[in-house]
Structures are given as C-alpha cells and as structure tokens.
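Omission of a single protein chain aside, the complex is shown with its protein chains in their original locations.
Labels run A and B following the written order; every chain starts at residue 1.
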Amino acid sequence: MMFTTRLLEALGRVWIGLLLSFLYLPICIMALMSFNASPFYQLPFEWTTGWYADLSRNGRLLAATWNSLQIAVFTTAIATVLGTAASIALFRYEFRGKRLLQALLFPPIAIPWLITGTAMLIFFFGVGIGRGLHAILLGHVALALPYVIVVVSARLQTFAPELEEAARSLGASQWQVTTRVTLPWIMPGVIAGGLFAFAVSFDQFVVSYFLSTPGEATLPVEIYAAIRKGFTPEINAVSTIIIGISMGLMLVTARFFKFGGEK
Amino acid sequence: MAEVVVDKVSRSFGSHKALDEMSIAFPDKGFYGLLGPSGSGKTTLLRMIAGFDFPDAGRIAIGGEGVERVPVEKRRIGMVFQNYALFPNMSVAENVAFGLSVRGETRGAIEVEVKRALDLVQLGHLGERRPHQLSGGQRQRVALARAIVTKPRVLLLDEPLSALDKALRVDMQIELKRIQREIGITTIFVTHDQEEALTMSDRIGILRDGRLVQEGPPEEIYDRPESEFAATFLGDANILRGVATGNGIRLPDGTVVVANQGTKPAVGTSASCAVRPERISIGEADNATLGEENRLKGRVSKRIFGGNSSTYFVEHRGDIIKVHVQNNGGTSLAEGQDVILRWSPESAVLIGM
Partner (left out) sequence: MATSIRGRGGIGPALPLLTPAYLWLVVAIFLPLSAMALFSFMTELPMSGRDWSLTLEHYAAFFSSGLYVTLLWASIRLGLEVTLWCAIIGFPAAYVLARVLKGRAREAIFLLVILPFWSNGLVRIFSWAMVLREGGLLDTTLNAILPFRIDIDLMYSYPAVIIGLVHSYVPYMVLTCYLTLQAIDNALIEAARSLGASRLQTLRRVVLPLAMPGLLAGSVLIFVPVVGSFMEPRILGGRTGTFYGTVIEDQFVAVFNWPLGAALSFILLAVVLVILSLSAPILRRVQ
C-alpha cells in the first residue's frame, strides 16, 4: 500500500518533469542556438555572440523593438489608469446594468484575436483612423483593459468598504478617500495589473499584425515577417531577448499577485 | 449646542420601509441608545444621521442646522464602526491624524491634537504601531480617538463593542461612558444588546419595523413599558392577558390582577399586564391565601440554576410564568411541586391593546 502510493507519487513527479521539459526545452534550445556560430544550427556547438552583434546593426528590428517598447509603456499607463478608475467605480457603486458592464469585459479576452484584429482593421480603416502605431496603441489598450480591471477588482474584493465610509465620516472628500485610503490598499493589484498590461501589449502579435504598416510595425510583427522569409540566428537572438524580458516581467508580477487563488 | 433632531424621516428600500415617519430628538451632550431587533431600522437611522444615506422624506438637523442633503464629509460627525475600520496602511497616530490632515491642519497642530486624543484613550505610547499589531480593545480605543479628535458635533457608535469578548466589553462600556462625559459630546449608540443599552444610555429609544415604539430614560422604559413588545424586548417580562377592570385586569380563570403602573385601558376591553420575573415571589402552595389579588397557583415545571439566581418556570393553566429568585440560602423548590406566585400592584404594568 505504502509502496504503491510512493510509486504513484514518483510517477507524478516524473510527469511534471516531462511537462516542464516539454515547455522549456524548445525555448532553451533556441536560446542556446542564438550563441551558436553555425547559421544552420549545426553541431558541434561553437560559442559566439555574433548574432547579437548583427542584431544591434539591424535597423528594422531595432526600430520595431523601440516601437514595441513605446507602445507597451503607453498601453500600460493608459490601461492602468482607466482600468483602475473603472474597477473602483464597479466596486464602489451599485447601479442597474452593473452586471452587464462586468460581462462586457469578457469578450475582449475570450474572442480570438484574429477576429478582434480583423474587426479593428475594418473599422479603423472605415472611420479614417487607419493603420499604424496609433491604431496599434488603440487596440492594445482595449485588449489590456479587461485584464487590469479583473486584477484590480480581485484586489478590491479584499478591501473593506467601511474604510471608505470611515474616511468620509472624518471629513475626507471623494478624492482624498480615493488617494489616501483606497489606492494605497489596492496598489499591489494596480502594479500587477500594469505588468499584465505591459505583457499583453509587448507580446501581442495578432492584433498588431493586422494594424501595422510596413513602416510602422512592432517587434513580433517584424519577427513574423522575418520567419516567413526564412529562419536566421538573428531571429533566435531577438526572440531570446523577448522571452527573457517577458518571463522576467511575469516573475515580478507573481510577487504582487497570486495566480493560484490559493490562500 | 448640538442637539440632533430627526423629524418624520422615511426611507424605503424597494417595498421595504426601513424608516416610517421616524421622529426622535437626541438631547445635547446626552448618551442615547437605539435599541431594536435586526431590521428595525436602527442602523439605517444611524447611517442617515451620519450622511451615508439620505431620507426619502423628513428632516434631520444637527445643532439646529438642517443636514438632510449635506454629504457625510461635510457634516462634522464622528463615527465608530462595528469592526473599527482602521486604515491598515497607516500607523495608529496616522489613523487618528487622518481627519485633521484632510482638513488641512498644520503639522504641529495635528501632532498636539493626536497626542491629546491618544492620551484620552490611554494609548499615548502606541502611536507608531500598526492596527494589526493591536488587541481588539486597543483597536476600539484607536477608533474612538480617531472619531473624536476632529471635535465632531455628534459621536455615532455602530455596535462598537460587539466584536469584543464579554470581560473586555464591560471595561470598555465604563471607559466609553467616562470619555463621553469628559468631552461632553452628543452620542448616539446603536446596539442590539439590551444590557449594554441599559447600562450606558441616558435615554433609550426602542425601534421596531422602522418606527419608534417607546423612548425615555432606561429605568422608565424598564419599569413602565407601554407595549408588550417594549416589555419583552427590553428585559424579561411575563405577559398576562385578560379583560380590563379599571385598575387591573381579570384573567380568564377569574383571578384579578391589580396594577398601579401604566395607563388604564377602558373597562371591558382586552388588556394585558406585564410583570418582571424578579418582582414575583414564589412559595409553597397554601390554600388559605388563594383567591386574593395578584396571586396565582401553579406547578414548577422546570428550574434552571444560574449561579447567583435561579429561574423557575411555573405552569399556570397552560401558560409558563418565569420567576427569578436570588439564591440566598433558602430552600429551593422541586420540579413538579405546587406553588403560589405573588407580586405587588406596584410591580404590575397595565398595557392596553
């Protein structure tokens, strides 16, 4: 009996180990190959940082990286501010249609980006917004908003509404209540929401792809174009950098926000 | 002067009338206890005086100034919440300073006032602590200091002691009363604990279904309840029902109960009589005394020992009458024993229907 339990638990750990290798092996290979001299990924392995050097001279990719960073930063700022405001309103007030407003956050998350992206392309083109970085920013903020609202609202669930009432009974205005009592409490949620927004924007490919123009594209869009032309170690190098950034970012986020819903 | 006057205030939530033309005057510097079962409207009334909610109709005045449309932050009230609502992101001193700082007082003035308030609640040494590092009683004191430091016109207490254990609660009752006297502030206190209301209040108002049932000093309400509800809700009472005879009632079995308290209902109408269990004396059955006024024969159906006193449940013609007896060394009566109950006319309160 004891033996069977141990055996099954050991098998379970092996299973997890296999899953983790499945998840991380290709990424590690890619990272490794970005330091391999052979442009055709041939072994034996020969160390080089040449591809990164090439990357630093690739104007297109550098420009795209800069675009991606700018858009991610603006998306984070806008989505965090608007999303936090909306979360506070949804938390603080009871009104008819509140459930509908909450339900409206679901489609942007659940509808495949292919549909959202093509719909944005048609609409933005139709009303004269057109394509380009501004259109990409418009789209990214909309995609990031529901994430911010969900994360901040989760944090607000732990906030006692009496605290706002107590502050008001002491003479604080609505603005003072918000900045001095509510915001300090939900700040971890706001930061986590902001990091989510950054990740959503920085990693976004599909929507950016439909809204970009040849001159105004984000990094994933340029990478996609490069992949379709043919694989080069330069793409490995830039991919390794991106994946490093986003995983690092999510590790930081995890410190602010528990995903598991555990305790 | 900061008398609080509530005048014909009504408030409905959907079809539920939380307050129904409620009128109460809360005297200046008084300690007023609002007592009632849950759903009676006492919390709604308190939140309305605070300004968290607004009446559908009626007026509310604080110190003569009509405030029914003034938002809470402009009303200059102090409130202590049921679970204290201390700001977790601030220290004790910052919590107490909050009300002064949002008013834009200078740093120096704030420091002086905060120290004075914390000293008043005997927590002068804990200013740097965070709320989660305090005991329940200490949090209670911080909440009180925070509420009074801004020198509000009214202090509103929403079941402030309900989260404390019993021993601490009694200490805090005394402490709260001392501080209220010391600063002489009009205080309105919501509770469902009748004992707490009796010990602390100068005046008590009993609420039921959004209406004021009776109000007055604690002794008056206890000794002269005007309704069966007031009699049974505040303290324990035996209700005897019969037909009014002028200065008393006649029970269905012919026994006459004479009552010197309460208002006399018209002769011949149905009326009831309330007698407190501790005002009834109980003795072994004795045929000679039967047939006189204010005497009932019964049988002990149960006796509950309660330390300093015992409660007898005496059955009389299908009704149960409760009697409290001090355990002062006399012989106790056994269950199943026939007994005679008696009380004086001064102990019986007449209540019309």
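Note that a residue touches a chain if its C-beta (ideal position, glycine included) is under 8 Å from a C-beta of that chain, and two chains touch if they have at least 3 such contacts.
All values derive from a computational prediction rather than experimental measurement.
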{"item": "Contact residue for the chain not shown (choose from A:T76, A:T116 or A:S169)", "value": "A:T116"}
{"item": "Absent-chain interface as seen on chain A, which is shown", "value": "4, 8-9, 12-13, 15-16, 19-20, 22-27, 29-30, 33, 40-43, 82-83, 85-86, 88-90, 92-97, 101, 104-108, 110-116, 118-126, 138-139, 141-142, 145-146, 149, 161, 199, 202-203, 205-206, 209-210, 220, 223-224, 227-228, 231, 235-236, 239, 242-243, 246-247, 249-251, 253-254, 259-262"}
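Keep this in mind: only the chains that are shown with their structure count from here on.
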{"item": "Euclidean distance of C-alpha centroids - chain A vs chain B, Å", "value": "56"}
{"item": "In the complex, chain B residues that touch chain A", "value": "50-52, 71-74, 76-79, 81-83, 85-89, 98-99, 102-103, 146-147, 150, 156"}
{"item": "Of all residues in chain A, those that touch chain B in their complex", "value": "160, 162-163, 165-173, 176, 180-181, 184-185"}
